[in-house]
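What follows is a structure written as structure tokens; I'll ask about it next.
Of the protein chains in this complex, one is absent; all others appear in place.
First chain written, first letter: the chains are A and B, and each begins at residue 1.
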Amino acid sequence: MRKSSTVTVREKPVEEVASATSGGLTIYGETFLVPTDQRVELVDLTNKVMEYVRRFNIREGIVSLWSMHTTCSLFINEFQTALLTDIRRFLEQMVARDAEWLHNNPDHSDCDRSNADSHLRALLLGHSLTLQISGGEVVLGQWQRILMAELDGPRARSLRIQVFGVS
Amino acid sequence: MRKSSTVTVREKPVEEVASATSGGLTIYGETFLVPTDQRVELVDLTNKVMEYVRRFNIREGIVSLWSMHTTCSLFINEFQTALLTDIRRFLEQMVARDAEWLHNNPDHSDCDRSNADSHLRALLLGHSLTLQISGGEVVLGQWQRILMAELDGPRARSLRIQVFGVS
Partner (left out) sequence: MRKSSTVTVREKPVEEVASATSGGLTIYGETFLVPTDQRVELVDLTNKVMEYVRRFNIREGIVSLWSMHTTCSLFINEFQTALLTDIRRFLEQMVARDAEWLHNNPDHSDCDRSNADSHLRALLLGHSLTLQISGGEVVLGQWQRILMAELDGPRARSLRIQVFGVS
């Protein structure tokens, strides 16, 4: 059994900034970093995403947010200190860190991070969001916040944002 | 510790109906309400979404469906009375309503709905779907239904639908 993970190789790395236009349609993409301080941490990206979208003159369209990692998730929920504590506790309940996961066993895995729990928690939350843009702004309900879940920090995480629409 | 949740404020509210075109590309968005009768309820939105998409002359493209709420999810599954009962039971097993969640504790939270379970169940199901349109209709398998999970009803829920494609 191979102990290592498959590496994804593009012909060229993703460019920091990329864009394309066709008539009134514009696509802009950018990579940005989010530093984290704890092993499991929930970060509110809503204002950052809203500001990014406002920068471009896109009236109607979509915005995609993509985590470049396997142990860092993106999801929607409310941002309240109490609820964030509940979410962390829930993730710990769902996936025990110290269960006997093969990914953490040097006989079966060359990963030295012992982070099977991080991979499994990310399964539940997902790695991307595709949101609507309308009236030049992201479509979100009053209590909806765009959250990043660091599941194996602290680290600097790369996220890619892409807006796609008509001005 | 702040007991309240962050509010999301756009510069202007999302308009009921919005559209943009560029050449043969068209984008239409609309908000609609789905009333619910129970605290936890699964609603089949497939026909509504299929009819909405057929209304526009979009041959190939995508359709985004977005729940404007944190405790109301959108997902794909089969629509069968027995299975819907299993899904509700499964959500109850995954997230206990009466566990000691901080979000339900007035010492830590100003939310008076005691709905931590609703937030956590929504985490598992997600808040949006991005589907394909082909041949002027939504791409769905024979048993796939577009389902909304009311997780803290009864209420009237706002959903936003956006079609984006070429006629």
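One rule holds for everything that comes next: a residue touches a chain if its C-beta (ideal position, glycine included) is under 8 Å from a C-beta of that chain, and two chains touch if they have at least 3 such contacts.
For clarity, every value in this text was computed on a predicted model and none was experimentally measured.
J.: Hey, which of B:34, B:125, B:148 or B:161 is the one touching the hidden chain?
T.: Touches the omitted chain: B:125.
J.: Residue-wise, where is subunit A in contact with the chain that is not depicted?
T.: 1-8, 10-12, 14-15, 18-23, 25, 27, 29, 62, 64, 66-70, 94-95, 101-103, 105, 108-109, 111, 116, 119-120, 122-124, 126-128, 130, 158, 160, 162, 164
J.: Under the stated touch rule, tell me which residues of subunit B contact the chain that is not displayed.
T.: So the residues of subunit B touching the missing chain come out as 22-25, 44, 46, 50, 54, 59-62, 75-83, 85-87, 90, 94, 124-126, 129-132, 134-135, 137-145, 165-166.
To be clear about the criterion, only the chains that are shown with their structure count from here on.
J.: I'd like the Å distance between the centres of subunit A and subunit B, where a centre is the mean of that chain's Cα atoms.
T.: 20
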